[in-house]
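Every protein chain of the complex appears in place save one, which is left out.
Labels run A and B following the written order; every chain starts at residue 1.
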Amino acid sequence: MQLKPKMSLAKTGLRRMLATAASGLLAGAHANAQEAAADVPTTTIDTGLLYYHENGRVRAIEPDLNLTQQIDENSILTLGFTVDSVTGPTPLGAVPSTLPQSYVRPYKVIPLGTPVTVTTASGGSVVTLVPPASGATTQTLSATRTVPANTYPLDTSFKDLRYAANAGWQQVLGAGVTVNGGVAYSKEHDYRAESVNFGIAKDLNQHNTTLNAGVNYESDLSFPIGGTPTPLTVMNGDWKGPDASRSEVDAVLGLTQVMTRRWLASLSYSYSTSHGYQDDPYKIISVVDPVSGQPLSQLYESRPDIRQKQSLYLENKVHLSHDVVEFDLRGYKDDWGIKSVTADLRYRYMLSGSAYLEPHARYYQQGAANFFDYYLVVGQPLPEFASADTRLAKFHAQTYGLKFGLPVDEGSEFSIRVEYYDQHGDGSPAFAIGQLRQQNLFPALTAVTVLLGYSYAF
Amino acid sequence: MPTAPVLDGDASIKGAEERMMRKTSWSALGIAIALVACTSAHAEGLDLSGYRGKVVYLDFWASWCTPCRRSFPWLDGLVRQFGKYDLVVIGVNVDQSNELAKKFLDDIPANFPIVYDPQGAIATTFKIMGMPSAVLIDRNGQVRFQHVGFSETTKDEYETHVRQLLDEKPR
Partner (left out) sequence: MKRTFDNCLMKNRVELLMLLVLSGAGTCLGGCTSLGPKPWQHDLMAEPAMRINSDPLQAAVDDHIYFSKEGSSGGRSYAGGGCGCN
């Protein structure tokens, strides 16, 4: 095919244009060039509203806002804000019993002599005054709650508001190298976390391969309501110990490879080490009678001071003729003895326009931590570490979800995602003694999440 | 610092027309490629033999390439500024479908011709190493520069290359 005839016509036309071209035309052309260049969106606002509801337990509502701003050709600024309101019952860690059980927790310190109007504290508890030590100038208010017989003990006073913000910067350095850095801050009623992160990425093989490395340092402070309890001491209404801190370093190495025109694969290895206060200050473990299985006392849980985690994560995205499939696998292990495997599958089914329907399934399986125990038995030696927190137990969980995405205008998208989470552990372990044999020691956890999203790019 | 040749009025423009009329065959690089026709008449091939004596800026672009949205206005500028000095700009589109390319052109018009290369044969011949890419061919038909990528920082350098080749007289 010969371009020439077309070209010469264009050239003639151009010459004519140039000959008569006054500044007017050029100015017009220039303005068009500016408009065309501004075609690429430089700002993205991403908003989300999460509603989380566990059956009979915790509920949370969380609005999120993310802002991504292209500063110039090589720099991007990101800002994120989130507010998290959580309320509702959460497991205490204690075992259920054929007899009603009482649990006490300190919640306020008042100056000695302050008149106290005994009201029902949150969650239907009874407020009691803890007798002050001699010479004390303050006294402690504690709440005692009674759980009926054959009821899985839940802490109903759980209510918290969390604020979090993060900021990040990404810079292209040239020669296929990009660096990024950021900070994050999170604050809730009894906990504060601050972190800083750095990362670097290098493109190779004509942008088909990307190597990346990142490191994150986090510093946390716990200041639980009622103070920090001494691990494996008997639960009581006394005000506990001072604030407790923890620090964590995470490092990640990643390799992303465009395998074919349709298939993108990414493999990441991450290592994390943390030192400091790892206990859950509100969780207890029951000490039961060796014959009857009745709880005789409740101890505050204890976890090691150190935790080292490792995980390997493989992500695959495949673009079919219209649809996109994503399949991820993760293997995890830590020095607490927890090992887990996660498999995640998403299928984005494209509808007319750019709307889509995306079903999602996730399977998760974890083994118990070394020091996880459903309960301790009187007469047996007290272990160094013990926790009845079912999050550290052996269980498997499935998630089933469906997301619907709809582009609204040029550059904006609306989405809604509904998911169902189902966690099952062994509620009737073979070794259960006495009355514990008839109890469900690990009730299934089911939760529904709804995530509304709206993102706008301009 | 190389500058574009200054032409004195109509005489030189007439000379340029004469050069264009002269058909000379291409040499060793073997740029003439015959392709199987695709969905449009434009997809058949790329024969640059008629441009001997001119400087050809062969730009490889696609609708999905974000920097191409910025490079097009710059390429239009090159045509306006240097077209009369024998610069030819040709856009080689590597989209898998012409429809996507046409949609891009509706938003961002190009005042230079477009050749469609959906199978990537032309891109393969020129050993394109990134997107966008451009190949600068001098007046003697030799590939002199390969431009990989487009940004505010590189476009000035690219323009320097264009001016350098325009300054050269054909052999």
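We take it that contacts are C-beta pairs under 8 Å (C-beta built on N, C-alpha and C of every residue); 3 or more make two chains touch, one makes a residue touch a chain.
Computed from a predicted structure; not experimentally measured.
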Contacts of the hidden chain among displayed chains: A, B
Touch with the omitted chain, as defined above, among A:S97, A:T156, A:S195 or A:Q366: A:Q366
Touch criterion as defined above, residue of A:I225, A:L329 or A:V377 at the omitted chain: A:L329
Which of B:G50, B:P73 or B:P132 contacts the chain that the document leaves out: B:P132
Contact footprint on chain A, counting only the chain that is left out: 46-48, 50, 52, 62, 64, 66, 80, 178, 199, 201, 203, 205-210, 212, 214, 250, 252-262, 264, 266-268, 270, 272, 309, 311-315, 317, 319, 324, 329-334, 336, 338-342, 348, 356, 364, 366, 369, 391-392, 397, 417, 421, 423, 445, 447, 449, 451, 453, 455
Hidden partner interface residues of chain B, rising order: 60, 62, 64-68, 94-96, 100, 120, 123-124, 128-133, 148-151
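Methods note: only the chains that are shown with their structure count from here on.
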Computed distance of Cα centres, chain B from chain A, in Å: 51
Footprint of chain A on chain B - complex, ascending: 13, 20, 41-42, 44-47, 50, 66, 69-70, 72-74, 76-77, 79-80, 83-84, 88, 90, 107-109, 111-113, 115, 129-130, 151-153
Chain A - residues contacting chain B, complex: 1-4, 6-8, 10-11, 14-15, 18, 26, 29, 32-34, 36-37, 39-40, 72-74, 206-207
